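Omission of a single protein chain aside, the complex is shown with its protein chains in their original locations.
Moving on to chain A:
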C-alpha cells in the first residue's frame, strides 16, 4: 500500500523554483534512498513534506496515508506519524530534552486519543532508548541540542525518532559527520523500527550507510528532479562516478 505519493511536486523559495516536478511513491514497509549533489533540493523536499512555511508549493500533490499532506499543519503531519530528522537540528535553550520529548510524545498520543504517559514510565523508556544510542543520561537533562556536537545533535534526532515511532521517517543527511560507530547506531535504530507498516526516506551523500541499511529503491535528485531510480547498485555506481552524469541531464 502506498504510504507516500508525490506527484509532479513543484516548490520555490523567495520566488526561485527549487523543486521542478518530483514524482515519488513509497509503500509501507519500504526504505527509499535519495542521493544527489549539494543544492539539488533534497532538504527542500524534506522541509516541504514536514510543512515548513518558507517554501511555497506551486504545484503538484502529496498524498500521505490517504490524506492530502499539503493541507495539514506541521504539527498534524507529525501527529499523523511523519517525522523529519533535520539536517541542521535547532537548539532550544531553556527547554530540557526530556521535557521536549514528553511534550512531543503526549501531543501525538492526545491526537490519536491515547492517554498521556505516566512520567516515570516515560523517563525509563527514554533512558533505555538513549542508552541504545550511546547517549549519556545527562544529555536528556540538558536543553535540546544546546552545546551538543554535530554528531550528538544527529543522535538526538534519532532518539526522537525512536521515542515517537513514526510511520514515515525522513532522515536528511543524518549520517553526515558521524563516525563509523555512530553510523552503526543510527542504522540499528532504523532497522529496529523497520516493519511492514513503516517506511523510511533516507537522504544521504554516502553509499556507506547502505552497508548497514538495505534500501528498496535509490533515487538520484538533481536540479529539483528525480533523474534516475534504481536499486542498491545505483548507490555503489554513484559512489564511483559521482553526480557529473546527472547534473547535465537535469539542466537539459
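FYI, a contact is a pair of C-beta atoms (placed from the backbone, for glycine too) under 8 Å apart; a residue touches a chain by one contact, two chains touch by 3 or more; residues count from 1.
We take it that contacts and distances are computed from a predicted model.
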Considering the UniProt annotation of the chain absent from this complex, which name among "Permease protein of polyamine ABC transporter", "Ferredoxin", "Xanthine dehydrogenase YagT iron-sulfur-binding subunit" or "Fe-S cluster assembly protein SufD" applies?
"Fe-S cluster assembly protein SufD"
Among A:1, A:90 or A:244, contact with the omitted chain is made only by A:90
Looking at the whole complex, which of A:108, A:155, A:198 or A:219 touches the chain that is not displayed?
A:108
Interface with the undisplayed chain - residues on chain A:
50-53, 73-75, 77-79, 84, 86, 89-95, 100, 103-104, 107-108, 111, 143, 160, 164
